[in-house]
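Only a single protein chain was left out; the remaining protein chains are all shown in position.
For clarity, chains are labelled A, B and C in written order, and residue numbers in each chain start from 1.
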Amino acid sequence: METAVLKLHCPDRGGLVARVSGFVFEHGGNIIASHQHIEQLGDRLFMRVHFSLPELDAGRPKLEADFAEIARELEMVYEFTYSTTRKRMAIMVSKYDHCLHDLFFRHQYGELGADIPLVVSNHPDLREISERFDAEFQHIPVSKETKAESEIRTLSLFDDYDIDFVVLARYMQILTPRFLKAYPNRIINIHHGFLPAFKGARPYHQAYEKGVKIIGATSHYATEDLDMGPIIAQETVHVDHSHSAEDMLRLGRDVEKQVLARAVKAHIEDKIMVYNNRTIVFD
Amino acid sequence: METAVLKLHCPDRGGLVARVSGFVFEHGGNIIASHQHIEQLGDRLFMRVHFSLPELDAGRPKLEADFAEIARELEMVYEFTYSTTRKRMAIMVSKYDHCLHDLFFRHQYGELGADIPLVVSNHPDLREISERFDAEFQHIPVSKETKAESEIRTLSLFDDYDIDFVVLARYMQILTPRFLKAYPNRIINIHHGFLPAFKGARPYHQAYEKGVKIIGATSHYATEDLDMGPIIAQETVHVDHSHSAEDMLRLGRDVEKQVLARAVKAHIEDKIMVYNNRTIVFD
Amino acid sequence: METAVLKLHCPDRGGLVARVSGFVFEHGGNIIASHQHIEQLGDRLFMRVHFSLPELDAGRPKLEADFAEIARELEMVYEFTYSTTRKRMAIMVSKYDHCLHDLFFRHQYGELGADIPLVVSNHPDLREISERFDAEFQHIPVSKETKAESEIRTLSLFDDYDIDFVVLARYMQILTPRFLKAYPNRIINIHHGFLPAFKGARPYHQAYEKGVKIIGATSHYATEDLDMGPIIAQETVHVDHSHSAEDMLRLGRDVEKQVLARAVKAHIEDKIMVYNNRTIVFD
Partner (left out) sequence: METAVLKLHCPDRGGLVARVSGFVFEHGGNIIASHQHIEQLGDRLFMRVHFSLPELDAGRPKLEADFAEIARELEMVYEFTYSTTRKRMAIMVSKYDHCLHDLFFRHQYGELGADIPLVVSNHPDLREISERFDAEFQHIPVSKETKAESEIRTLSLFDDYDIDFVVLARYMQILTPRFLKAYPNRIINIHHGFLPAFKGARPYHQAYEKGVKIIGATSHYATEDLDMGPIIAQETVHVDHSHSAEDMLRLGRDVEKQVLARAVKAHIEDKIMVYNNRTIVFD
């Protein structure tokens, strides 16, 4: 069954849900799921409608043209996505392979409805695993001097491979604003700490020294403000005095994989909206 | 702001969401939240629409009359509830007070949008706490011989106090089918075990003997099939070999309180639908 | 059965566990539980021995005198506590009653092996509940001008009531270093945020604005460094975009109660040791 997702937000006013669901119905669509959220601060409606359409590709132009008028009238920010257009995802890694492995594994199990045509890394180590899962592996080293050039090469690769969104699966380089702006709210990072605590380097060592009893991981969209982009998913795990920083690394791997996979899956299924540096994740 | 909730289920067909949200709009309502679920087995749509209506009480008769026609046409089972009609809840207890206490406490904090005019118990012990929270306390002893009569007295009290639904907050008596049928899907029980494991008596002792590493509690609508009614909420907690059955009782109290409160709150907010002995809980 | 707990820490060297358990045996004690931890940083042994002693009170002087020699030789910091000496706990509160209520409730259920003779508050509101649970309630208002004097009065009350340790059950005043030093590692605070994130005021509002997907609570020993004392227990709960700051307050109440109770219980049972601003909690 071919389906579409319409995500939108706009100033709240009466009858919006009826208006949108009516629109879908008039165009022959049948609503599978519909979610709304009214943001307290700002009186703004967020809506996600998942619907099936018998002749999806044929109906798309008219659907979009007709909706553009409504959107203009109601000051909507909106986006249509279609099940007939499978998303293409690039993964950036360094040397840690647990998140990469986990994403490939879920991909193979059919948990993620996207393709993974490309892996880019600043180290050569993860070529074999990438190729085993039929992804092209590109080794693009990064140094202070070459960073700008490396990013340009990477973005150019993304173009070549028609990449829709990027997953930083423990990519240990800081990306420049220029790079980040090329994929706004489409670069998903995993931070191995419970943000907003433990920003920056070596969060598990920070956690150990603080003597916290819980550690965590955070998946968020990467923005210029390091480790401060809109949070998509978080998870925690209990620790105690007997856990060394190395034990936390081990426990952390399990949590990181899960949190990143949850965020990536939500992104692929068009369940995330971003507003004012917060996410609305319609589950 | 006065609001209404419409819950309905019916055979799935195209355009139902648009039809219902259009209906609400045409009657002057503005949708605050709308949830749908299509049950795989049986191709049935479940829907909950929460909407505000400027002159709720004035508009009710026409709203209901008009909807009755749609419902007939589309074979809907449905129910309207209104924020202007606060639900009235009776609590049945024996001697354990932790769930009773917790419900009163949440009531006092404004977490539960219902009134608690009545507590019925087969023991006299919990009179003081009930009266402290302004509930009438009725001691109705139960023995094998008097059970039928006790239940009749209890149902009669429920009538007198205009009771909408009943919470069995660790009420240690088995209720008869006749009693249960008087409040179908409106009697909420808390079972101190992770159903469907550990049905019946002394579940924590059963858990201890089995050497399980997790215990739990289950809140469900009471049906004739003891501890087998539709499950509303469940929660678990880890245990290990060092926990005695008494420790499990202690941990269990915390879990029971939470699970029961969650179920009661969902019921009060009209978030639960029952079909084929399963619940749909729209959160 | 009368029991004692010996907690100690010292530089690690061979044979310490054998030495301590041998000591207990030679004095007629039988070990019920024994825990050790070797702190990586600093090569320091932490040990807790829980043992029964047939004639505990009679044997105490010799036990302590003999152990003093061992401790001197092995540079031990140590403490004996006895089941025959029940701890006396003072609770300080302001207006929020959920943690106070919960502690009293657990006390009544026999979960906490301590007495609660005294409640001190800077507001008069919680007198009734305190007295209902047989605690003396003392209203000691605090203003900028009177803070020093209020603290002196409070400490004097603690003396009068033979208070062993203090629980800040959402006490909304900052205590001075002088006050804190009077009960080192014996003042337990509950912070309604997941430390070290969200220090200071209104953590749930901070959490809402950051758009975190998990909130938490932290129990710790109060030190001069506000919200930075050694952490005893932490717990988290999932939230999403649909939770307002008020919803987080509600969820937070449940988490705060649990985390505080867990810390208080561990303290009462002499399971906590503090070193370098971290806790070792022997469970």
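Remarks
Everything below uses one rule, namely that a residue touches a chain if its C-beta (ideal position, glycine included) is under 8 Å from a C-beta of that chain, and two chains touch if they have at least 3 such contacts.
For clarity, every value in this text was computed on a predicted model and none was experimentally measured.
Touching the missing chain, out of A:R60, A:H101 or A:H123, is residue A:H101. Residues touching the missing chain, restricted to chain A, are 98, 101, 105, 109, 111, 250, 253-254, 258 (touch as defined at the top). Where chain C meets the missing chain, the touching residues are 14-19, 21-22, 24-25, 30-36, 38. Across the interface with the omitted chain, chain B contributes residues 37, 39-40, 194-198, 209-214, 216, 230-236, 240-242, 244, 277-281, 283.
What we mean here is this: only the chains that are shown with their structure count from here on.
Among the chain pairings, A-C comes first (most C-beta pairs in contact). Residue numbering shows that chain A and chain C use the same positions for more than half of their mutual interface. The geometric centre of chain B is 38 Å away from that of chain C, both derived from CA atoms.
Within chain A, not a single residue touches two or more of the remaining chains.
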